[in-house]
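For reference, the structure discussed in these notes is given below.
For this view, one protein chain was removed and the others were kept in their places.
After this line comes chain A, so read on.
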Amino acid sequence: MAATALGRLLLAAFTAMIATTAAILIAGFFSITAEATTLTYSVKANERACFYIWADVPFKKLGFYFAVQSGGSFDIDVEVTDPKGVQLLALERERQGDYIFTANNVGEHSFCFSNDMSTFVEKQIDFEILLEKGLGSDRPLPTEADDQPLGLHAEDRTGQTETSINSLDDTVARLSGSLYRADRMQDHFKTRQSRNYDTVISTETRIFWFSIAESVLIIGMAALQVFAVRTFFSEKRRHFPRV
């Protein structure tokens, strides 16, 4: 029992390490030009929950991050489909993932989480879907009317030299990339912390039930022994051989 818990911890740490490396490798990519929505959703047992995003221009990059925060063995089935029904990603029993797809087709892309493997455990999933903002496209939310295209160079520079603007741009871009990595790291730590918490709680529960079972067994054994000894001195003495 302890070995399984330890094994799970080690596996989680190892997976986290690999995932962190992968995340760092692709970090900074979405540093400037992405709109992201991060949500935490609880997928009930045998539920299939789907979230969609609309790609308006072909060949935009779609970023997808998910991590199972709690529930069972922290795994979930994931399926990503593009508008034409082509499966971009199909994973079974994955704990976390960080992927980038190119949305080749315009339309509705679906990200589905499926909890078929559980009979009653609900899984809490942290996920983030990023869509690269095209150069020159408007900000999507209608309440923030933004007519400025989101290009990479500032439109209004009042009395500043070209070089200083460019270095500011670079600094901001670098900061943005570092922040993205820091954010991802923190997500990994948060996931690890909830898994560790879950392991500790499950260990506590197992110890509790083990000690109860042990007490019951001891009392049962004692009662059995008392009963056995009593039968030696019972009325049916004649069945025992006389020495």
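Keep this in mind: a residue touches a chain if its C-beta (ideal position, glycine included) is under 8 Å from a C-beta of that chain, and two chains touch if they have at least 3 such contacts; residues count from 1.
The definition used in the following text is that contacts and distances are computed from a predicted model.
Missing from the rendering is one chain, named in UniProt as "Emp24p/erv25p- protein" (options: "TAF1A polymerase", "Dehydrogenase E1 component domain-containing protein", "Proteasome subunit alpha type" or "Emp24p/erv25p- protein"). For the chain missing from the display, the contacting residue among A:6, A:90 or A:182 is A:182, taking the whole complex into account. Residues of chain A that touch the chain left out of view are 32, 35, 37-42, 49-54, 56, 106, 124, 129, 131, 140-146, 148, 150-151, 154-157, 165, 168-169, 172, 175-176, 179, 182-183, 186, 189-190, 193, 197, 200.
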